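Here it is, the structure in full.
And then subunit A:
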Amino acid sequence: MLADWPILSMLTFSPLLGFLVLLFVPGSQGRAVKTIGLAATLLPLLLAGWMYVDYNLHTREVVQYTEQHTWIRIPLAIEGDLTGVSDYYLDFVYKLSADGLALPLAFLTTLVSAMAALAAWHIKKRWKTFFLLFLLLETGMLGVFFARDLFLFFLFFELTLIPMFFLIGIWGLRDRERAANKFLLYNGIGSAIMLIAFFIIVSTAGFTFSQADGNTTLFYSGDLDVILANVFQNTQSYVNQAFEGSPFYWSGEMKWTLFILLLIAFGIKLPIFPFHTWMLKVHAEAHPSVVMIHSGILLKMGAYGLLRFGVLLFPEQAKDAALALAIIGVVNILYGALLAMRQTEFRLMLAYSSVSHMGVVLLGLAALNATGIKGAVFQLVSHGLISALLFLIVGSLYERTKTTEIPQLGGLASSMPFMSGMLLMAGMASLGLPGLSGFVSEFMAFLGLFGAYPWVAAVGALGLIYTAVYVLRGIMGMTFGRAAAPAAADGELRDARFLEALPMIVLAAFILLIGIYPTVLSYPLEHTVDGFLQQLQAAAKMGGS
Partner candidate 1 sequence: MDQFLDQALTPARFALLLGVGVAVLLIVLGFVTYAIYFERKVLGWMQLRIGPNRTGPLGLLQTVADVFKLLIKEDTIPHKADRGLFILAPALAFVPSFACLAVLPFSENLQLANLNVGLLYYAALSSITTIAIVLGGWASNNKYALLGGMRSAAQMISYEIPLVMSVVGVVLLSGSLNLRNIVEGQLGGFWNWNFIPQIIGFAVFIVAAVSELNRTPFDLPEAESELVAGYHVEYSGFRFAFFMLAEYVYVFAIAALTSVLFLGGWDAPLPVLDIIPGILWFALKFSFVVFFLIWIRGTLPRVRIDQLMGLGWKVLLPLALANIFITAIVIELKDAFS
Partner candidate 2 sequence: MNDLATPYLTLGAILFCVGLYGALTKRNAVIVLLSIELMLNAVNLNLVAFAKLGHQPSLQGQIFSLFNMTVAASEVAVGIAILIALFRNRGTVDVTEMDSLNK
Partner candidate 3 sequence: MYNNQYVLVAIFVALGVFLPVAALTIGRWLRPARPVDEKYTTYESGNEPVGDSQVRFNIRYYLFALMFIIFDLETVFLYPWAVAYGKLGLFALVEMLIFVSLLVVGLIYAWKKKVLTWTSI
Partner candidate 4 sequence: MNALQAGDLIHLLPELILVGAAVFLTLLDLALPRRFGRSALAWLTLAAIAGSAAAVAMKLGDEPVRLLNDSYRIEDYANLFKLVFLGGGALVVLMSIGSIRDDEIPHKGEYFYLFLPALVGAMVVASSGDLITLFVGLELLGISSYVLVGMRKGSGTNNEAAFKYVVTGAIASAILLYGFSFLYGMSGSTNLGAIRNALIQNYEQYDAMIYLSFFLVLAGFALKVAAAPFHAWAPDVYEGAPTPITAFLAVVSKLAAFAILFRVIYNVYALNSHLYKDVLLALAVLAAAAMILGNALALKQYKVKRLLAFSGIANAGYLFVPLAANFSLTHYNNFSELLYYGIAYAVMNIGALAVLMAVSNRGENEELSAFAGLYHRAPWTAAAMTILLVSLAGLPVTGGFFGKLFILLGAMQTELYWLGAVMIVTSVVSFYYYFGFIRQMYMRSSGSTPLSLTGPLAVAIWICTVLTLALGFAPHIVIGYMTDLFQLQSDFLIG
């Protein structure tokens, strides 16, 4: 039923409805602006939820929703002389589709966005601009997960960049502009490298020939399905066959180059160890509601891209590099955890913890088996929820105490028990307490990796211990520790109001749901990952022949 509608476009662009409405609301009407902004994020949440349920009803097909239009068709040369071809075109295809991988992440996006919009209730200035940008950002993020065309993907990827720049730079803390700059530069370089890789892919593998009344026409496009077909299904295609002066052939070096380019591009976003500094700055300086989006979703886009375009397009290379990837993942885990232990600033601690947790995702991907990949996706969703919750709490705390230094935040449990409880729960989820989502995901990722590289996995598991140490030290210190800060002592700290409590409860509920009943997530993933594995095997066969 849903598939009859252009549901993906509706979902992707639904935040823009609010955008349009907001344009006509005067900026001085703070309350109206906030209400509309919030309402605008609920619409996509509803749509995404509905789709998720609908998808689960019949999971036999991997891709259930898809939309395709040729958006821009640009004639290239008319006078070229590749034998027999008369016309060349470059197509920009507007192609969205949802499979079991994209859908959960899209749902996560809408959920975290809605919660972040709630958390943004506290911002002090320029609400209208904030929500305009916020909604634009949400469209961009949704588009990234659904896009099935390289150019479209890039377009949405960049669309997240600019609003995020503003969101960090205008509403952040004192050093916000530097943070925004750093964000822009690192991610800009990342997307630039990605663009190089995409361009090479499109101008080599992205071709289709079509014959009509004796004329052969060549279309270049970034359509992922076209590329997959050229690379994997048609063993005789030009991509896999070298001939003299072929503009299409992928040699081994070429594949490696592309894979490494993509790894770096998405690695910056993920972030992989040496490229992570920008994200610390953003975590520390941006407004908490922005960090919710950032930590909860934007980082996931990197992992998603790596899986979709890196591992799945270049399975051979991924396989050869799996050990290296796993080691990088372990480095991420250990480095993040060790540094998190040394932080006294809670935001920074969470930032390093994110580095550490994203290492788990890498581990899962490196395993290259069903469990590992599922674990990685689980970790994406789970970490998205947890970090959103944590930063939601941080935002509320900061509102009251004006500090996030752990030593100054002792003894919160007495004055605000609800928030302390939430904090505790999020911390437990983060360190992987069974019954909460973190446990499921880390367990699966490590399980996958044990199958492939037991020793690496063993070292990585060390990181889990460190995680427990810093989470407990930090959170326990804040909730039950000695009441150090005068602000905390004088009892003026209110506990969460309803508007703050609501998103916390919702997020916590989802964390719990996945922890107790993981099938809700693994069910749609099952077939999709199977599809991926078939693709990997097909590639292996091709490589062998």
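In this section, contacts are C-beta pairs under 8 Å (C-beta built on N, C-alpha and C of every residue); 3 or more make two chains touch, one makes a residue touch a chain; residues count from 1.
On the choice of candidates, all candidates are chains of the complex that A comes from, given by their letters.
Fair warning: this is a prediction, and the values are worked out from it, not measured in the lab.
J.: Considering only this complex, which of 1, 2, 3 or 4 touches subunit A?
T.: 4
J.: Enumerate the contact residues on subunit A facing candidate 4 in the complex.
T.: Of all residues in subunit A, those touching candidate 4 are 72-82, 88, 90, 129, 154-155, 158-159, 161-162, 165-166, 169-170, 176-177, 180-181, 184-185, 188-189, 191-193, 195-196, 199-200, 202-203, 218, 220, 245, 247.
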